[in-house]
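Now for chain A:
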Amino acid sequence: MTIQNDPLLSVENLSVSFDGFKAVDDLSFQLEKGEIRVIIGPNGAGKTTVLDLICGRTKATSGSIQFEGRELTRLKEYDIVRAGVGRKFQTPSVYEDLTVFENLEISYPSGRSVFEALFFRRNKEIVHRIKEISEMIFLDKQLDRKAADLSHGQKQWLEIGMLLIQDPALLMLDEPVAGMTVSERVRTAELLQRIIQSRSVLVIEHDMGFVEKIAHRVTVLHQGRIISDGSMEHVKNDPKVVEVYLGH
Partner candidate 1 sequence: DAPSTAAVNTTGLAVTDDTVTVGILHSITGTMALSEIGSVEAEKLAIAQINESGGVLGRKIKFIQEDGASDWPTFAEKARKLLENDKCASVFGCWTSASRKAVLPVFEQYNGLLYYPTFYEGLEQSRNVIYTGQEATQQILAGLDWISKEKNAKTYYLLGSDYIWPRTANKIARKHIENHLKGSRVVGEEYFPLGDSQFNSVINKIKLMKPDVIYAIIVGGSNVAFYKQLKAAGLDLSKHNLMTISVTEDEILGIGGENIAGAYACMKYFQSIDTPDNKKFVADFKKMWGEKSVIGDVTQAAYLGPWLWKLAVEKAGTFDISKVIDASPGVEFKNAPEGYVRIHKNHHLWSKTLVGRARTDGQFDVIYETPELMEPNPFPVGYQ
Partner candidate 2 sequence: MLSLQNRKDILFLSILAAILLIVLPMGLDAFRLNLIGKYLTYAFVTIGLVACWGDSGILSLGQGIFFGLGGYCMAMFLKLQASTLEATKNQSTPGIPDFMDWNQITALPWFWKPFHSLSFSLIAMMVVPEVLAVVIGAAMFKHRVGGTYFAIITQAIASVLTILIVGQQGYTGGVNGITDLRTLDGWDIRTDHAKYILYYVGVFLLLACLLLLRFVRKSKLGRILRAMRDQEDRVRFSGYNVANFKIFIFALAAAMAGIGGALFTLEVGFMSPTFVGIVPSIEMVIYCAVGGRNSLVGAVYGTLLVNWARTSFSESFPEIWTFAMGGLFIAIVLFLPGGLASLYQNYIDPYVCRILRGNGRQTPHTVDKAI
């Protein structure tokens, strides 16, 4: 069987344009299981747009996105999530009105239909899982705090936790360490290392130090196209990347 070797995510000839402006231009790439892939590229290169396309927030003009053999471009957002794709937004979005515990509980993948939600009961397994995740995201002491009272970095972690609890096969993070302090960045890198195990992570980030710490492979986007792809070492020394992105 070849399933083992099939990529988890396979993007082919993906394009999207807004009022004639091509934000993503005939893009193809593949993502293996257990891989941490970082997408870098100049501001406006189309990185966020790529994530939007994968998670269904933006509809592609053309091209296909295969995830575990399923075509995502035709699915609704919530079905894409249920298929196993988790997405973290660029600005932390958590439910400020609820506690950390409740934030995680809502994200727990059961009771997702209206009537299941109505008769949903907290059980040992769920509480256990929430505790487990909260430790992973350094928030086990904060379970009863309102999310509104968390610091910026903690909110970022909480949002990652809310994705983790869904146990997605693919995790997509848009600038997860933006606005974090140095030490928080370090801990976030550890966190990412720990969570891959059986899943893949797609990260967008501008902090090269952080990228260097986590990336298995780096893809560089420019004007909606891939201009370089490979190991951090390779990419860093690619003159095109230095020219448009890193600077001299």
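For anyone wondering why these and not others, all candidates are chains of the complex that A comes from, given by their letters.
Here are some notes:
FYI, contacts are C-beta pairs under 8 Å (C-beta built on N, C-alpha and C of every residue); 3 or more make two chains touch, one makes a residue touch a chain; residues count from 1.
Remember, it's a predicted structure, so these values are computed and weren't measured experimentally.
Going through 1 or 2, you find that the chain touching chain A in this complex is 2.
Of all residues in chain A, only 55, 57, 76-78, 81-82, 86-87, 89, 93-102, 105-107, 109, 111-114, 117-120, 143-144, 146, 159, 162, 166 touch candidate 2 in the complex they form.
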